[in-house]
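To start, the structure itself, in structure tokens.
The complex appears here minus one protein chain, its other protein chains still in place.
Moving on to chain A:
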Amino acid sequence: MFKSPWVCSRCLIRTCRSGSRRTTRFHSSQSSTSSKAIYPALLTRARKIAAEYKTVSEQLLDDYDVNSAKKTGELAPVANALKRWEDANESRRELRALLDDPTTDSELRVLAAEDLDTSTQQLNEASQSLTKSLVPKNPSDDLPCLIEIRPGAGGGEATLFAEDLLGMYRAYCSERGLRTKILNLESVDSGGISEAILEVESPGAYGTLRCEAGVHRVQRVPATETKGRTHTSSAAVMVLPSFPSSQPDESLRIDVNDPNSDFFIDPKEVRLDVMRASGAGGQHVNKTESAVRLTHIPTSTVVAIQESRSQIANREKAWQVLRSRLAQVRKEAREEEMLKLRRSVVGVARIGRGDKIRTYNWGQQRITDHRSGMTVHGIEGILAGGANLEKLMVSVREWMVEREVEDMIVAAESA
């Protein structure tokens, strides 16, 4: 199964991972001799898609149809990337022919040799963007999301850090005009929080923020520490795609009653508890408790919401959170399959939600993301959701696309 393509995919992965920062170096050391051929199976797929694009867009000229129009919109990036790749490939081939031809005069030869370098670089870039264009779009990326934050190891420091992270994401969102709403906030008596659920209501929030999921680690001297020792603690961040029950944008509406949807939950499997203290009810008491707790019995998933004075509003929010959590579990189970496959092929582990993804070092004012390897400086700016956080997130998103490319290649190889 993994004969010659094996090497090929390896070198493609390397190219991807090195990213733009290293292309030049890579390029000059390898010179123009090695061609950055795109993985053949992917090229075949790209050609198929381009052919389909051609047929559909021709049909569209005769007979306009919304679905076909949508389809061409989806196929176009691949067709365009393929076109660019073919152009680059062709011009490179011509230059080569020129150089290989003994009758070519020496002046022209010098020019052609210079051009070959540029055109090889162009071909590399075209290969990369063609590969990336083939990565299937994650349909959840267009959705709003929920960010759940919980303290991890480190006691009181962790609860304080969890609160810092909440502030960071709220600031990040408000800076960029993303609407947020607190769905649940549980403060800890000694300071900090034990749980926060932040809803980011703007469409596309999941695509923007999903790179934040994982364990965030903090290194700092706690206020209570007398000897000035640095402590290490952590907080876990989960980012889940969500769809409010009232989704105004039709194209984002997900049918939660469709049993095939990740978001489907059989109501019979959910127990609803309204949290009312025992004792007399009815006219005897006028309690204000509106908290609602949902338990998904098969998975023992529990969601409790007490944000609003309206029990119905709390119930709706609880369902929304429960759906998102279960959908995530289902998605992860599917990805786990993919991961197993990939481990056997590439031997690289994916960073899961239990892995530490980023370190915030207070003393050195340094924040490092362990996935992209990027480091930025200035804790305050980061916690205020500033430009450096965006920079980190962009680097991680790129890193994630590279991982998806790997997945895609593995899938193509094992197909």
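The rule is short, and it goes like this: contacts are C-beta pairs under 8 Å (C-beta built on N, C-alpha and C of every residue); 3 or more make two chains touch, one makes a residue touch a chain; residues count from 1.
In the analysis below, contacts and distances are computed from a predicted model.
The complex includes a chain that is not drawn, and of the options "S-adenosyl-L-methionine-dependent methyltransferase", "Cytoplasmic tRNA 2-thiolation protein 2", "UBC-like protein" or "serine C-palmitoyltransferase" the UniProt name matching it is "S-adenosyl-L-methionine-dependent methyltransferase". From the options A:290, A:324 or A:361, the residue with contact to the chain not on display is A:290. Interface note: of A:297, A:312 or A:387, the residue touching the hidden chain in the full complex is A:312. For the options A:63, A:105, A:189 or A:380, the residue in contact with the chain missing from this view is A:189. Hidden from this view is one chain, which touches chain A at 187, 189, 272, 274, 276, 280-286, 288-291, 306, 308-313.
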